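Down below is the structure, laid out as structure tokens.
Heads up, one of the protein chains got dropped from this complex, but the rest are sitting where they should.
The first chain written gets the first letter, and so on, giving A and B; residue counts start at 1 in each chain.
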Amino acid sequence: MRPELMTGNRAAAAAAKLARVDYVPAYPITPQTEIIETIADWAREGTMDAKFVQLESEHSMMTAAGAAALTGARVFTATSSQGLLYAMEMLYNISGWRAPMVLMNVSRALAAPIVLEPDHNDVLSARDSGFLQLHSETCQEVADLVLLAYRVAEDKRVMLPAIVNLDGFYLSFTREKVSLPEQAEVDRFLPPYDPPHPIRATRPVSKGSAVMEGYLYSYFRYNMHAAALRAKEAFSEAARDFQDLFGRAYGPVEGYRLDDAEYVLVMSNSFTTLGRQAVNRVREQGVKAGLLKLRMVRPFPTEEVAALLKGRKVDAVFDQNLSPGLGGILYPEIAASLYHVRDRPGALLPVVGGLGGKQLTSDEMCQVFERMRGVDVGGERPEPMFLMRDEELTKAERAVATAGVHG
Amino acid sequence: MILRVRFHGRGGQGAKTASRILGNAAFNDGYNAQDFPIYGAERRGAPVTAFTRFSESEITERGFIFSPDVVAVMDDSLTADPTASPFAGLRKGGLAIVNTAKPAAEVNGGRTDIAVLTLDLTRRALDTLGKAVLSSGIAAAVARASGITSEAFMRGLVEELKEVGLSDDAISKNVALATAIYDVVSPIKLHTEELPARADLVPLAVVVSGEGTEDVVNTGNSASRHTGNWRITKPVIDYLKCTDCMICYAYCPESAMSAGPDGRIAIDYDNCKGCMICQTECPLRAIGSQMEGLQ
Partner (left out) sequence: MSTATKFKTLKDIPKEEYIAPGNTMCAGCGGILAVRIFHKALGPNVAWVNAAGCMTISVSYPLSPLKSNWLYTAFASAPAGAQGIRDALDVLMAKGKLQKSEDLKVVVVTGDGAAYDIGFQSTAGAIQRDLDFYYLCYDNEAYGNTGFQMSSSTPYASSSKTTPVTAAYPYGNTGRKKDLFEAWRAMKAPYVATLSNSHGVDFLRKVEKGEGIRGPKLYIDFAACPTGWGFDPKYSIEVEKLAVQTGVWPLKESVDGVVRHTYVPRALTPVREYLRTQERYGHLFKPVEKPEAIATIQRSVNDYWAKVAAEESTQATPAPA
């Protein structure tokens, strides 16, 4: 189809429509709301053949979503931030039910304090929930990953729900070029949803029952883990078909200028674009820089990360999230992926930035490469970087003074 | 010296309380002690397990007791109940104390390498307390067999019964019951050996070879649970009086009443829990009761 300008939110809604979603339970939250508004319009106009229902909370929204998936409907919904946390209990239930569905998370940093712009503490809080996670850098990726997510989630080897993440504002409200595939081709890519034992009058089934014993619980949890691992092969196969049909290639990770790179920056989501720009800038100065983008966060692409980061002088992990008292959340996952690699990088620099959507300049990203080059390879653990420009600190201190302190 | 005691009872019989009385008693006698119950789907009448460990030195164990030195079986129907398996892992040379009116050979779970002490605690509890609560009696038997002093035991007993909120009158009846049992049991010197046991660890790839959803497709398959084992009192229909009015049927919470091919009401004793609603509600008093195991 002819490329057009659209927001990430609209790309998500359009992909849901192309996936012939049956059911969309919804609840509003900024910056996700445009997705459900768009679908509400289409469902009421009759241009999208799906039932749209607004629930009274995200917790109920996800309960309805999972229950409908267990009844045999293809389900789509979306949330952000606090909404994801409010629904969190149900995420664990839905994956435990082995109910495939797609949940868009439009990243927004978590309160308190309240902010509307993104970081990834919201989506990463769901990293242990059993939902597959695919994170997008562009609006095109948003649409494509939704289709891939359904294919993988509903694969009989997998049968797990999936989150597709897009950053609030930087993708959700950003219009850019998106090529939507033709419906007929999507139908070839994505077969109808056909779960093994849906809730039925003629073949009753009991779902979500208590197990009451640790050995049974372990059995089912191990099964879920194995299914999540199998999502890697399901993803590879789906991505091959996707490329054949639509021409765009997707792996669980994506390298940028890695061939001879000595300094590699690991990033995910929309700010990756700024990382690419920084790579190009420092390359102009003769630095052998490269970038590794994480597209799949669950299952974690351990082997791919190891293969592409090993042998480098210094790698850095840019975490747009913060686990207070630890640091970035993805850093330890990358470090663990490298632990058993013989030729592992000389150092792994932790970088935290972009919290609450704090803007990033390409200059800051270049400074990250500068710091990587200054790391004492094979020496002490490098000091973590917490990005804040001096003029930002000045503004912050001014605000604190305005708010005042009790003397 | 460490002694590991595993209590097997049915919900409501007092297995947890017994494990705590014994824990108190051992602690009062100068031992290190540890006790804990396992909560599951148990309800009044369902199999329950509780544990007490006590030791002269520091206890370096925790959790389920797989290899007890002593098992205390509070209901002889448990000796044949595969979900309870009270003799599983009991050490060679170990002791089983079984509440039963039957001879030891019928309630030893087929084990000839253990000592078995039988006591009719239910009868004694009914006589002294007026109900089949067995915690004080079974705890007294274990405490005496394992050589805990009378003073330490009685103090531990009263502490625990106060803790669970018993009245002074009920406590003194329990003390009387416990004293009588303490006095008929003798200390037993145990020389136990752990049974050889090694279970192979299974690789993840083997564990996860199935479909992995916890769907129950064979719905309505619960009859194999045999909740009839929970029963203390058994309803018995007097067919000379019964007019098949269906009132008992309507009010049976267990779906354990049915009209047979002859149109007469029949009771499914495999799963009747003995709530005795049928007896209470029968307008013709056509349903009598029998104590299980006391026919």
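Going forward, a contact is a pair of C-beta atoms (placed from the backbone, for glycine too) under 8 Å apart; a residue touches a chain by one contact, two chains touch by 3 or more.
Only a predicted model underlies this, so the values are computations on that prediction, with no experimental measurement involved.
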Hidden partner chain, touching residue among A:Glu4, A:Asp49, A:Asp128 or A:Asp343: A:Asp49
Contacting the left-out chain in the complete assembly, out of A:Thr33, A:Gln82, A:Ser206 or A:Ser323: A:Ser206
Interface with the unshown chain - residue positions in subunit A: 22-23, 25, 49-51, 53, 55-57, 59-61, 63-73, 89-90, 93, 199-202, 204-212, 216
Those residues of subunit B which, in the complete complex, touch the missing chain: 11, 41, 43-46, 214, 216, 218-227, 230-231, 245-247, 249-256, 258-259, 268, 270-277, 279-281
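Please note the rule applied: only the chains that are shown with their structure count from here on.
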Averaged-CA centre spacing for the pair subunit B and subunit A, given as whole angstrom: 52
Subunit B residues within the subunit A interface of the complex: 40-41, 204-205, 207-208, 210-217, 219
Residue numbers on subunit A that touch subunit B, as the complex places them: 96-98, 159, 196-197, 203-213, 216, 219-220, 222-227
